[in-house]
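For this depiction, one protein chain was excluded, whereas all remaining protein chains were kept in their positions.
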């Protein structure tokens, strides 16, 4: 039984056991964050999250389980649930709240993850109704972004909000004179404008999509993606690389680039355009790179936009950039879109 | 002649007299803020606004009259006008500007109400075209929110803007350490974590939808809603209660909760989901409660989002939460939507 592609044979076998089918749905849900309807990819990503931090891995699992359960309770389409389409927002809600709320392993934070993951399922169903119905594009991870941001911004003023030190409201300023794009692991660390810096930027840029700031986690994820699709894995690395290069060219903060923050949106954007939504040609390949550039620019823009509330850009840059490029389908006779029914998220 | 439901017999009789038909349209417009196409409900709400403050009642009436007139001049659908669908934004524009602009009974403020109420009709017609045409959902009170916020934010820098003391721009901060969710009427008032506090939070939460911070106004409105629909009145009270409980659970400011600010969006959201858009079942009832929770979370989020400009969240939380839940129709086979033609707003 092949582990490549969408593992249809395995999926049908898992259907015979409700618990196994549920676990399979959840793992596919984790894989669907990067469009991989494949439980092995999902498993690799879960391992990568535990490598990043056990609390991160636990929170991600809690999120994907709750959001998938919520879809069953509300009565969503079974095929969509089985393909993981009601899990990918939940795993990210869990990961994000585990990172931005404090302390780790806190029962209140877990309650907020359960609440957020449930709501992400409802919001995703609503957005999918609008996006797929009217425009034949999926809403990507918008539900995760909205639910997480709604919770975090409100939490600034909630006694039980549990916001941690990473959320630090400040005034937006013109800081370009004092920004250095020198690659380095921390503001006062040694310069790493070399292979070490580049490899960290690229593979942490893969891991950061799942909040795992770890070069090993990034490599495990790329391998997991390659199990499902070699083309997708290549575009993942290309995308993260383009994101890093865009950050360097614009003159963004080199600490953020080193730690992969300029990579994760571009990685997912390039993978979507180059490996999922358009039949691969030289033109769609160029567009995948352009989309990675646009996602990186949006990362810079949204990060600055959110400074007054101290909020993270999350994957909004990926969502907006990919939406813009995927909506080109039909507008150009030179681009052949993959049938919507064949796309998993 | 029954005063329950949409009072169709009365509406047809009123059609015989243009002035009476216009008054009936305006009163239905007031009722439509909470989906009640019923002039008696509208009259009860107008009385509640006058109980809140005579200037509030006058401003609300000015708004509903102007926005309904504007719809006639532009040539909107007569059936929609008669059902009050071009009045509900206007009454809220009038109420909001009467509260956030100063002084009371000012002729310039009245001019801004006339301007805002007229524009709300045009914007609502445009939004309805998009929302109903493409997604088969109404735009709720979005036009009121946009027009009011557009005016208030610009007015910060207008010599004739008349912004009052309730609009106070500030920096967003992490204040969670110093926030107390103890129910009390003012920051330095006695603790009211008792029946008095709870009743104030719930019924002021009904009145605040119309800017009436009064427990009596809230009760009058619930009675007015019950004239049209008992189920709607029950969900109104349930929604306001859920909003209060969500605020308490998150640890929001107890002064705001006591004064009904956590109730009014949740009240309208629960009423919409539980009593208007879905056929009542245990599932739609649970969703109504979930929608009230989401509306309350959005109230906290949007309030903090608007801090840098000192703006109020108005009913944006209700709009966004209710849109998300109403768009579930079609996505779940377990939810039976009410026919669009049978929904009044």
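Chains here go by letter, A and B, matching the order in which they are written, and residues are numbered from 1 within each.
Convention: contacts are C-beta pairs under 8 Å (C-beta built on N, C-alpha and C of every residue); 3 or more make two chains touch, one makes a residue touch a chain.
The shown structure was predicted, so the numbers you read here are calculated from the model rather than taken from an experiment.
Participant: Which shown chains does the hidden chain touch?
Facilitator: Looking at the complete complex, the unshown chain comes into contact with A, B.
Participant: Taking the full complex into account, find the residue in B:129, B:178 or B:281 that is in contact with the omitted chain.
Facilitator: In the complete complex, the chain left out is touched by residue B:129.
Participant: Which of these, B:163, B:257 or B:297, touches the one chain of the complex that we don't see?
Facilitator: B:163
Participant: Which residue, B:50, B:151 or B:299, contacts the hidden chain when the whole complex is considered?
Facilitator: Going through B:50, B:151 or B:299 one by one, B:151 is the residue touching the chain not shown.
Participant: Check the options A:112, A:144, A:264 or A:294 and report the residue that touches the missing chain.
Facilitator: Only one of A:112, A:144, A:264 or A:294 touches the chain omitted from view, namely A:294.
Participant: Since one chain isn't shown, list which residues of subunit B touch it in the complete complex.
Facilitator: The missing chain touches subunit B at positions 74-77, 115, 118-119, 122-123, 125-130, 133-134, 149-151, 153-163, 167-169, 171, 308-310.
Participant: Applying the definition given at the start, please give the residues of subunit A touching the unseen chain.
Facilitator: 134-135, 171-177, 179-181, 249-253, 283, 287, 290, 293-294, 297-298, 300-301, 303-305, 308, 323-335
Going forward, only the chains that are shown with their structure count from here on.
Participant: Measure off the straight-line distance from the CA centroid of subunit A to the CA centroid of subunit B, and report it in whole Å.
Facilitator: Measuring from centre to centre gives 36 Å for this pair.
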